[in-house]
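The block underneath contains the structure these notes are about, expressed in structure tokens.
Heads up, one of the protein chains got dropped from this complex, but the rest are sitting where they should.
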């Protein structure tokens, strides 16, 4: 994988996440008690031997910079190679354009000078512990220009409408790619990861700019699919496709399933994230915790059930937290009740306050919002 | 100085520098053979014991991020404290505002939580090796809210028109601050550096936002000057106030004066910058170099006079470089002549080409521009 | 020379043999403590939080795990290329190699290192103690008195005073006498083994001490008494926070248990004085349905299905269904299998306790140290 460059490009779906994405891009959403979504992308690449990773940050760059610390958590704070952030260009040709093509184009110099000859494209809002070494081997052995990674997704309830759908011929070559509208109960979901020869990538971007016909790389691929050998690599593991508030909530709660937690947290290597130096979590005399994932640095005096508790959360005596996602340093005071909710960082639920959403539409408390009884 | 926070805020003067600032902010202009302007600001703070430095990057952030490497050259790539970049906020309240006040306001959380109680404000386009420890002592001893650093500037030719001018009473307290229009042959030039109590800074920013009367911190200071104790600290060393192409060119050429070079390069500690691992410079049989500053990694076969040559420049046989500033990796081919010019990075002057500007208006060759004889 | 520059020299060569199996493969400073730390983390974090920029770690005995724990010092923000943290094992010069013969000798052998940093003060620390201290307070005190050396001392119970190096002072806290483990102590102020020296003074005495063939090259026994005898200005600085030298298995167990007391003065949750340690990047702990945890500290990567009371679980510990853990310290990577019952125990790293096994009993006055080879009762 020495010759492969990781490229993380996230697009802008912030509007689907309401208050949770006012100050952060989607890939910076907290996940799994101590991580951000992007930690899974970056860690999986690093664990599979990718040494250089570029991130197109989008505009809300401050939270990204604070979290990424120049790549330190992944040992990517290097003089050579390592993690490189590309904030959007806000001047010149590309400044008023939508889509990833103008951003890729604004960094063409970089692609033309690096020694890597393959690009691994990744969308950080989709979590999947793909064995990238095996996928890369397939890409090389089939001598494809592009190999897309997909998962056969069973979807009887139409939960995956609007996700990317691809179809392949019997030799696994790409036939079509479009948006899933739920016409079939099972479809091949493209997980927006894949390998691409660098020369194909550069040509696709440049031609798209010259012809002015595509703002997005995937559009450019479809338009030119007959010019390239494009095939699919099948992945059968767990996938979390986080595209709105509901799927974000579910993805967190799914980690209470032993198999899911084991696959996402352990399979294929450690997930690295920014270290916070919290002490262990303290359970007092009055605590009662059942079926929950608890990060370090918490002090738990109340009752917690079926919930994900991030670092440094305090839960007071007589308080109840159920089916909820409680982010870093939130405070739930004595005798409060929080059910089917998402509390953003440093939210405060005052003594005796009761909040509840539904599992279909969790109640969201904004960052630093304080809810008190009056 | 442990309790003092460095704040670098540069404003936007890019338009005064033409092609040199298409892709970089002014503080990233190459200077002195191997540095960028901001290296002098950051190094001087570090050498005086300031441990935390924040940089308001402005919009052209990619070159800044590449150069700063998370603070590595200054040993500021730290887990705690260190160098912090604040790119402009492009969403929410502050996104469509001019001036530094909205940017400071967008980072109020930061100021309110850091333990430092003093702010050292610095404008990186003005180079001066001020003894900050002594200035800080003066600020503390006079118990000022704000201490501005100024230089008595002799200016018989009006070269410093448009620079900031201050006047002080006999106790060194601020009377007025405004723009120098050259009405006096000598004036007190404010070098846009100074110390400020953090509480005064926070109050000035917040009140400016509430009243909506100032977009710039200096304006807010003037409007409220009677509410604070503001005095001046006199600096008598060399100052380069780089505010347009001519002053940029002159500041480089001035380094050929032994006294200037000694003060700016050595006094008060080393200037740190990004390391490039160039080997030594090779002078061949045909080289002839006089009164020039030459960085490492060059191969010099031609004649160089009164010039500043950056890292990795090649100067071919029979070529002449005179009164010029030649930036990194520029190539000057055999028998070319470059006089009174500024070559940006990787510019190429083809064989036999002759270019010349005047010392009042140097000829500028853009980054990567290739000039060939046809 | 930067004004007031302090270089810390941290003595981390101690063997700590009374800790038995805990120090069989590692030096005492590398012993795990408090759910996620190693003992040396306290001195290192104190130094980092006190703003000390240069620190030398003097290692000798079995440094392997300590080296890999400290790495290049990233956890404490000491990973600087110039200055920062340096591990200083013995080395060889023209006249052959010399192992460190005592605490003072270890520093003496590294005079070159200290001179390169060019400090005004040298702070001697030990990697064996658990405490939180702002060394700036000691430095300020040292400067106020213009002392040649200032020694941190603390009150110990009178009946334990004869176990310590006792320091007798005048009314200004100027030191007038050292008594090493006196039978009839005149005083209950014990030296904590933390010394702030003027470097030029210490430098001279290190050389003088080295020239004395009779000396054991120890600070407490040789260098400090010699300095006192020769009339140097020596002051005692009184510290009154939490401090523990975990010398025995029982005191090790007790110090861990102290952390479960909500009023303990070693507040690990203090955001202004974090204790840093190497991060293992483990996922959160999972607490299953049917489990019962009370009055306990649990670390990342644990999987708890059984009952845990008044106990400390280090990382990656599995407590299976029906297992009971009470008043115990379980180090990393242990598995307590179904139905096992553990009381008053210290279970060493990676030990598996078989199904339905029992160690100790409720209300037992003994402490048990359990390794994969044996159980030591104390």
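Just so it is clear, A, B and C label the chains in written order, and each chain counts residues from 1 on its own.
FYI, a contact is a pair of C-beta atoms (placed from the backbone, for glycine too) under 8 Å apart; a residue touches a chain by one contact, two chains touch by 3 or more.
Every value quoted in this text rests on a predicted model; they were computed, and no experiment measured them.
Asks: Write out, one label after another, the shown chains that touch the chain missing from the document.
Replies: Displayed chains contacted by the hidden chain, ordered by label: A, B, C.
Asks: Among B:114, B:299, B:356 or B:371, choose the residue that contacts the chain missing from this document, as touch is defined above.
Replies: B:299
Asks: Where the complex has a chain not shown, which of C:60, C:145 or C:371 is the residue touching it?
Replies: C:60
Asks: Please pick, from C:116, C:292 or C:364, the residue that touches the omitted chain in the full complex.
Replies: Among C:116, C:292 or C:364, only C:116 touches the chain that is not shown.
Asks: Using the touch rule from the top, list residues of chain B that touch the missing partner.
Replies: Residues 32-34, 72-73, 256, 261, 265-266, 270-273, 275, 277, 279-297, 299, 304, 308-309 of chain B touch the chain absent from view.
Asks: List every residue of chain C that touches the chain not included in the displayed model.
Replies: Touching the chain left out of view, chain C contributes residues 59-64, 67-68, 71-72, 74-75, 79-82, 84, 86, 89-94, 96-97, 99, 112-113, 116, 278.
Asks: Pick out the residues on chain A that sit against the missing chain.
Replies: 2, 49, 75, 78-80
Note that in this section only the chains that are shown with their structure count from here on.
Asks: Please find which chain has its CA centre nearest to the centre of all protein CA atoms in view.
Replies: The chain sitting closest to the overall C-alpha centre is A.
Asks: Note the residues in chain B that touch 2 or more other chains, in rising order.
Replies: Within chain B, the residues that touch at least two other chains are 79.
Asks: Mark out which residues of chain C touch at least two other chains, giving numbers and ranges.
Replies: Only 74-75 qualify.
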